[in-house]
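Removed: one protein chain of the complex. Kept in place: all other protein chains.
Think of it as A, B and C in the order they're written, each chain with its own count starting at 1.
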Amino acid sequence: MIAITSNKTSEERVRDIVKVIEQAGAQAHISRGVDRTVIGIVGQYEPKLAEHLRSMKDVENVIKISKSYKLASRDFHPDDTIIEIKGVKIGGNHLTIMGGPCAVESPEQIDEIARLVKAAGGQVLRGGAFKPRTGPYSFQGIGVEGLVMMAEAGKKHGLLTITEVMTPETVDVCAEYADILQVGTRNMQNFDLLRKLGETNTPVLLKRGFSATYDEFLNAAEYILAGGNPNVMLCERGIRTFETYTRNTLDLTAIPVLQQLSHLPVISDPSHGTGRRELVETMSKASVAAGANGLIIEMHTDPDNSMTGDGVQSLFPDQFANLLKDLEKLGAVLGKTFDTEKAPAEAFQSWKVV
Amino acid sequence: MIAITSNKTSEERVRDIVKVIEQAGAQAHISRGVDRTVIGIVGQYEPKLAEHLRSMKDVENVIKISKSYKLASRDFHPDDTIIEIKGVKIGGNHLTIMGGPCAVESPEQIDEIARLVKAAGGQVLRGGAFKPRTGPYSFQGIGVEGLVMMAEAGKKHGLLTITEVMTPETVDVCAEYADILQVGTRNMQNFDLLRKLGETNTPVLLKRGFSATYDEFLNAAEYILAGGNPNVMLCERGIRTFETYTRNTLDLTAIPVLQQLSHLPVISDPSHGTGRRELVETMSKASVAAGANGLIIEMHTDPDNSMTGDGVQSLFPDQFANLLKDLEKLGAVLGKTFDTEKAPAEAFQSWKVV
Amino acid sequence: MIAITSNKTSEERVRDIVKVIEQAGAQAHISRGVDRTVIGIVGQYEPKLAEHLRSMKDVENVIKISKSYKLASRDFHPDDTIIEIKGVKIGGNHLTIMGGPCAVESPEQIDEIARLVKAAGGQVLRGGAFKPRTGPYSFQGIGVEGLVMMAEAGKKHGLLTITEVMTPETVDVCAEYADILQVGTRNMQNFDLLRKLGETNTPVLLKRGFSATYDEFLNAAEYILAGGNPNVMLCERGIRTFETYTRNTLDLTAIPVLQQLSHLPVISDPSHGTGRRELVETMSKASVAAGANGLIIEMHTDPDNSMTGDGVQSLFPDQFANLLKDLEKLGAVLGKTFDTEKAPAEAFQSWKVV
Partner (left out) sequence: MIAITSNKTSEERVRDIVKVIEQAGAQAHISRGVDRTVIGIVGQYEPKLAEHLRSMKDVENVIKISKSYKLASRDFHPDDTIIEIKGVKIGGNHLTIMGGPCAVESPEQIDEIARLVKAAGGQVLRGGAFKPRTGPYSFQGIGVEGLVMMAEAGKKHGLLTITEVMTPETVDVCAEYADILQVGTRNMQNFDLLRKLGETNTPVLLKRGFSATYDEFLNAAEYILAGGNPNVMLCERGIRTFETYTRNTLDLTAIPVLQQLSHLPVISDPSHGTGRRELVETMSKASVAAGANGLIIEMHTDPDNSMTGDGVQSLFPDQFANLLKDLEKLGAVLGKTFDTEKAPAEAFQSWKVV
């Protein structure tokens, strides 16, 4: 950490600053330049000291040299974290596919989609029971009932399940029914929710806030890790830019950067990341080539009549199955492995619309 | 609302789309262009119909012509909302000043600052008891104890109080002690919190998410209004851009735009909006000239030793008092009025550092 | 300037880095932290040394502490630059108003508008002869003919003139007819154009690129100043953000920041900054309160039939005149002065549409 002051700052004031540093148990190294003085601070990075210094008059800037998160950092955990859930491994060289509808709508719908996800070679069934919506008059999900339906479909077809949790109070009920809990982009800095998840042991997929920096994203993961839950996956789902053609701008560079800075698995979401069905397949491949440890993809048997308006970004079942075949070939070249078997092609060439 | 399809879309498919529109109780007007067909949808705007259409294959785009929020819209409430709390009016031509420290630190600190806010002519005391922080190792506020201290200081000096509420569970306790509840930028789309606030009657200051559009901001306000609480103020506090010199980029155009689209009071936060003390005075004046109904400004007796690192954006008490004198003159030219009296100049020319 | 390396970097490599610094005539101060080593570089800031260091393996980051521009910096020129053109002063406490149509269309149009600008109290007539347009099929301006028309209208009504110059080859002809040359947002980093303008002595209004940082903006000004032309004004005209309601997001904080970092006058363009007529008046006032040294505002006698589609952001003549009256009152409170007289109200209460 370094603090910068103008050379016009008095000697006495610089001594004040040094005193604050030393009282925090760190050492100060002063280096006077032509018009700025740089005070190097040696000692473990200490957010409260940084804040104190930043508050001081005459301190023009405080620059972190080390990182503000620890448990999420690869410096503290050099090996890849591999999360194992009921025999499914997520992280390292395993390529994990999560598929399913935006929202659980009925037992028949989720059962048929689960069958198709499994047949195509997916390992995890996604589906929302509680939906975060920009406006209060949109469809908000069917609630606990949906959790039950999804849990049954997952069990029947041999799939893990993932669902979004929106509030601290519903963490327990969601964890009772689902194998992985998803934190949505709007909740990346809902610190109370993160703390509550830190107290459980249930794996968490944390989505990046739509204008969060890498540093903020890893600090949000740190909240969960610091609570004692080591099972965190990071999910890149597109950031907000000035481009309006796509729903978001999928930042694939986030994948190698997060894997460099952190040991946690990184999952890509090309469905929300693009918001357009015709881009999902290409961006899934690009995500895998960028090193993603997994993908979370929307698939629906009847996107025209999906209840959330996200049908436009949902693949049809045959597109989903063909994509997974392509990804397997691509993964082979890139040293990634699929862990599950696919059903014969007939299994996903027709489906019920329910 | 209009839906757009390619001219290559079959007649039959267009009839499917029209059927969906008519089943929702609306009417469809078809207009065929050279290479696109535009389907105009006449009837009240219906988010679920929009979502359904957006999901349909061949529908290239669905464009809202009317707005998706109602109660927040000036169309539904042509007059300015004026919120009256213990005789203080917020909105319309009243210019309301909220001042105080980032965080409540001790009874002496908040009492001395309250005295100075009042002496300078402010009407509301701000102060955080629960603090949202990017990383888990930063100072997180002193909790309920801080609420009590602030309530006492407010009562003693004749000031309203405002404090941030971060979770649905703490809404009640915060509302017991504070006159206005603030929703922070990271929680603008914490829908559970918004719904809970909608069930109370306590005035709410809703901060704009740091990359929220005007439409999303007003939809977030709609959540509170739709729950039955009409006492909502909107707060512009800076958006995230690529500029790193300032903490955020204060979007002053938001003030006249929000006042045009909505009837709710708009408050500006030049402290978080700039993150630099030396810019706060100028941007406060610019906010008032842009039509702000009020300002929320950080002020501290000892910014060097503030506990949150936000000291760097806090005014000293004499700066705060001088600013309020300037704002009063400026307000007079712009047709804004201050409602409270200022103490004689001596009152804020010296202060205790506690 | 500081360079940062990991502590894992070998001693020998650090010596290599120090050697590069010393060969450039600067001194290196080493400060070893827990996991990073900071090398402070003392000596005048040297962009080429910074680039060399940034290129070196093991150098994680090079951080400028001093600025990369000199002549544009207030450190090198503590007093405000005041540009005087034919008796009109721009900068310091003078508030300069530039008004006129987006494009010069005919002698009658520009003459009538010039009359109205003068009558309202403006000092400078704006108008485009060469227009930069996003697509090749849009109206591109009427060229040199327009320059002649504008020069005549300016002379007749006693106004300075400003027009946009787009290429190095047209600098001379534009300077022959206009008093001030404007560099548009798309050309802020057209370095060849900047260098050519640096060789003249004609005052330049440099518009900020729509996603330029303050540092890049001042570096662009530095190109002109370094060529020997000291007469540069900076113009904030809105940046690109994710908000689509307004054409751009006017960044008023740029005004006090640029005035702090630099001595050059700062002009605000609320017409392009908002793209909506109904916001121009409010944002003009806010610009003046933010400290702008002047405004450049679009005004048209017949915006419905303007040739560029920018009519939507043009004020009508009576709006323009009323705004200037309001700005004069506002300026009085803020210590700004208007230098010219206004005509009696009758002068701008009716106008010819030509």
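Here, a contact is a pair of C-beta atoms (placed from the backbone, for glycine too) under 8 Å apart; a residue touches a chain by one contact, two chains touch by 3 or more.
Quantities reported herein were computed from a predicted structural model and do not represent experimental measurements.
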*Using the touch definition up top, pick the residue from C:43, C:92 or C:168 that touches the left-out chain.*
C:168
*Kindly state which of the options C:37, C:123 or C:190 is in contact with the chain not pictured.*
C:190
*Among B:24, B:38 or B:144, which one is in touch with the chain left out?*
B:38
_Among A:5, A:211, A:293 or A:319, residue touching the chain not depicted_ = A:211
*Taking the full complex into account, what residues of subunit B touch the chain not shown?*
1-2, 4, 29, 31-36, 38, 40-45, 63, 65-66, 75, 240-242, 244
*In the full complex, which residues of subunit A touch the absent chain?*
211, 213-215, 239, 241-246, 249-253, 255-257, 260, 273-274, 278-279, 282-283, 285-291, 329-330, 332-334
*asked:* On subunit C, where is the contact patch with the chain that was removed from view?
replied: 47-48, 50-52, 54-57, 59, 68-69, 132-139, 166-169, 186-187, 189-192, 195, 210-211, 216, 219-220, 222-223, 226, 240, 303-312, 314
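The rule is short, and it goes like this: only the chains that are shown with their structure count from here on.
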*asked:* Averaging over Cα atoms per chain, report the distance between subunit A and subunit B in Å.
replied: 28
_Please tell me the distance, in whole Å, between the geometric centres of subunit B and subunit C computed from their C-alpha atoms._
31
*What are the residues of subunit B that contact at least two other chains?*
211
